[in-house]
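Sharing a structure with you now.
Only one protein chain is missing; all other protein chains are in place.
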Amino acid sequence: MNALNKPAIELAAAIRSGEISAVSAVEARLSEIATRDAEIAAFVQVLNEEALAAATSVDDRVATGEDPGPLAGVPIALKDNLCTRGIPTTCCSRILEGWKPPYEATVVSRLRNAGAVVVGKTNLDEFAMGSSTENSAFGTTRNPHDLSCVPGGSSGGSAAAVAAGFTPLALGSDTGGSIRQPAALCGVVGVKPTYGRVSRYGLIAFASSLDQIGPFATSVADAATLLEVIGGHDPADSTSIPEAMPSLSECLGRGVEGMRIGLVAELCDGVSSDVARRVSEASEALAGGGATVEEVSVPASRFGLSAYYLIAPAEASSNLARYDGVRYGMRTESSNAVEMNIATRTAGFGEEVKRRIMLGTFALSAGYYDAYYGKALKVRTLIIEDFNRAYEHFDALIAPTSPTTAFEIGSRTDDPLEMYLSDVCTVPSSLAGHPAMSVPFGSGDVNENNICLPVGVQVLAPAMGEETMFRVGAFLESVAVNVAESVAREALTSEALTSRDG
Amino acid sequence: MADRNIALLPEGWEAVLGLEVHAELLTETKLFSASPNRFGGDPNTHIDPVSLGLPGTLPVVNRHAVELAIRVGLSLNCDVRPSTFARKNYFYPDMPKNYQISQYEDPINADGFLELPSGKRIGIVRAHLEEDTGKSTHVGGGGRIHEAGFSLIDYNRAGVPLIEIVSAPDLRSSDEAKEYVAELRAILVTIGATDGKMEEGSLRVDANISVRRVGDELGVRCEVKNVNSLRSLGRAIDYEARRQVKLLEEGGAVTQETRHWNEDEGKTHSLRSKEGETDYRYFLEPDLVPLVPDERWIEEIRGALPTLPAERRRRLASARETASTKGEMYGEADLSAIATIVARDQDELALGAISAGADTQLVFKHILNNLAEGTGKLDISAFAELLTAEAAGNISASQAKTILADLVANGGDAAAAMEARASDTTDAGELETLLEELIAQHSDEWQRFCEGEQKLQGFFVGQIMKATKGRADGQATAKLLAQRMM
Partner (left out) sequence: MNENSDSARISEEAVAHVAHLARLRVTPEEQKMFSQQLSSVLGYGKAMEALNLDDVPPTSHPYPLNNVLRDDEISAGSSRDEVLDVAPVAQDNQFRVPPVLEQT
């Protein structure tokens, strides 16, 4: 492995010790992006100058004996729904094209304080609404494992950036699976923390009661370090959990001996056979590692998707009302204010966003609230209760992350419901606010393009159960073939990398 | 008092009124963000990413706003309850997020009452927290909103904390409605919740107005907006109630709608009907968590409340009752006198003078008649001393008035002021000379006075006072008049 393409933790250690420079590490990633991102389109914006300036200042701090932090000089990619001060943040929507936030998201400040170097903003389904990154106003991101396939979504750009070896780390946001599903489809680690673990301040809202920011990484250990950096209480977010972030890195090597792990029956229903096979291999591996593994029923999780596709659009319909052409973003002029609002929104939002705004507006409207939104909130209660019942007997649960491996670009765009079904395994824990992560676990059957695409196994834990979840995740990783790493390595060996240090 | 205004409606009809009062809370910062809560200022200077509703921003509740809301609730005898915030969704350019964060299903305060000076209790349905909007100004197009031109928006006011106080439909006349607002305002100002400036919009009133034949069920109501003073509140209610009665008497029906008061025309106009009303799609604000104020906090706030006007009126009434030696019965006029003194913040003076032994009638008379402009440098003991001298007949009423003005202007004790004035008092000879001149100038009036037109006594006393710049003793003058007439 090239010295400059180390996992994040090792890279930071090498930079902190002065063994390699942050500038050379960042330059290597930028040149990688410049040569290969044209075909993958993970990034909507690459911040060459800003990244090199930040890397220089990391090196300066190292030179003066300061510690720039646990992610010193580590290149990171940010989903373009995270506000970066003075740097365009668009949610991949025409309506916000070119908008420069006058403030920084809490996670971004924390990354900078930890020494991480933001190298670019990544593609997403417009306003994070989608499961394939095909709904972006700025083009479709391709799966680095098979360019004819989607990377998943909505954080497809971040997942692809890590899978392609552009950055060892990336941030995404997960509302109903938008980190975990693309992580699975791209063969990287993706984590959705407990709702409230990571500040949402500066994350452009899709559905406020569900949105969580979380890491993408090539390893569970890197993901743990990144979550430690971005997590913990933030007074700017009223829903931020006051408890301090525990040390996740410490619990990674502990194995699963004596743990009780449940395989969620409902979430295995209807998944493709190759995915199902990997999930059952994962349970066997856990049993082999000394855990008790049993099938468990979480009955209400069957209604997760139904509740999710009312709750998320309802909140979104309200969150997206602010894009009206008055204060920022796009405007389409018209004769009066109302007509201007209508013209702007009609021209500025893509079809999927409109669909969800209308669905959510309908679910909340007079005469329909009880039958739709109100009912979904009650189903949400049942899902939480059923999960909590399962956690009386199990420390953690496992399930598939996605019902299938990555699918062909364009294959699910005609039928919204079919696309929504991509989230069926991930939405229940989103509704519960529980943490869940996807860990790459081998690959699926060979597809039409003669490629075996990655499979992700999902690890679920009760609220605040990140330590348990990471312990299980790290164990699964240790027994799995790390598809992402092998792909990234292949890509790297084909490139001639210039480096000062290595 | 409640019947005063019914006279304005035809026999057998009554108005049923409920008021929604929005008051801006006196905080340093906005309800959900740390930008300043200040009136006016250069446009768009009291802003921050949160108050502008920029993408990705989140609200965090201002503790002091909650405390002020609890003060309001306790002062209005409400239950202070666990509460939640909701989003009220509708598009309007001066509302940054196109939803207003307000309390909907679970308001912080509910089920209280306000006691009017008359003693009548007006139910308070709820008093909840919400955020204010910005302001838009229409420019160009000849100033008419329906013509072309454009609007300019200033978000300085966006996010300012409001308390919305909703009364039960317990008010029955425009006068009662005005009393309610005046009393509510006095309470809110006393507890430091708001500055109560209607002209700056920090206190805004919407009136729900319906009429019915006395004894009937509640009628259909209209909500009247844009009343910017107590006076226009009264006018708007009277106009609207009469409009509705006329409509009903002609066999028509009142449509539930929002109406706009036009001050210049003195009329209300329909803004939108119930059917055209926005579907607000309320739902719980997912960016905020519930407020569950604990008992200790509530009791701490209760303990720190100042004495409220109703209690101060009770104190003054009972002090007057107790001190009264003549066993007078006090009626409605007296209630309004007490209300006036409390409203002017002169009840401490009255109570002090009464407890120092001053005659209660004199205390009331002087405060009401001679201290409307304020008490200046007057101190309580000087006031009491002066009134004691007057009661003993040592000085005349008009002398007392003059000396009181002196004490207000210059302070000091009463004895010194009385001494200084004693030397100025006009002697009887001077009075006689003056009176001769007056009779010569006003021989007609004098003739009528001598023929028994008793009220002309006031005319001559007044003229003498004028000539002596108030130095003359009124009683001595009256005596002189009587002597001269015979």
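Things to note:
By letter and in written order, the chains are A and B; residue numbering begins at 1 in each of them.
What we mean here is this: a residue touches a chain if its C-beta (ideal position, glycine included) is under 8 Å from a C-beta of that chain, and two chains touch if they have at least 3 such contacts.
Values in this document were obtained by computation on a predicted structure and should not be read as measured data.
Shown chains touched by the missing chain in the whole complex: A, B. The chain that is not drawn here is touched, among residues A:24, A:106, A:199 or A:341, by A:341. Only one residue in the set A:155, A:181 or A:194 touches the chain that does not appear here, and it is A:194. Of A:92, A:116 or A:310, it is A:310 that touches the chain left out of the display.
When the missing chain is restored to the complex, the residue among A:432, A:459 or A:472 that touches it is A:432. Residue positions on subunit B in contact with the hidden chain: 27-29, 33-36, 42-49, 51-52, 60-66, 90-94, 136-138, 141, 145-155, 271-272, 276, 278-279, 281, 283-284, 286, 288-293, in rising order. Listed here are the subunit A residues that touch the chain not shown: 99-100, 102-103, 194-196, 209-210, 235, 238-239, 241-242, 300, 302-303, 305-307, 309-310, 317, 321, 324-331, 333-343, 345-346, 349, 354-355, 357-359, 361-362, 365-368, 370-372, 374-382, 384, 415-417, 420, 431-433, 463.
Methods note: only the chains that are shown with their structure count from here on.
Residue ranges on subunit A touching subunit B, taken from their complex, read 81-83, 89, 91, 96, 99, 101-103, 105, 200-205, 207-209, 235-239, 314-315, 317-318, 321-322, 324, 326-328, 335, 337-338, 341, 361, 364-366, 369, 373.
Note for the complex: subunit B touches subunit A at residues 49, 52-61, 87, 89, 91, 93, 96-99, 148, 151, 153, 279, 281-283, 286-289.
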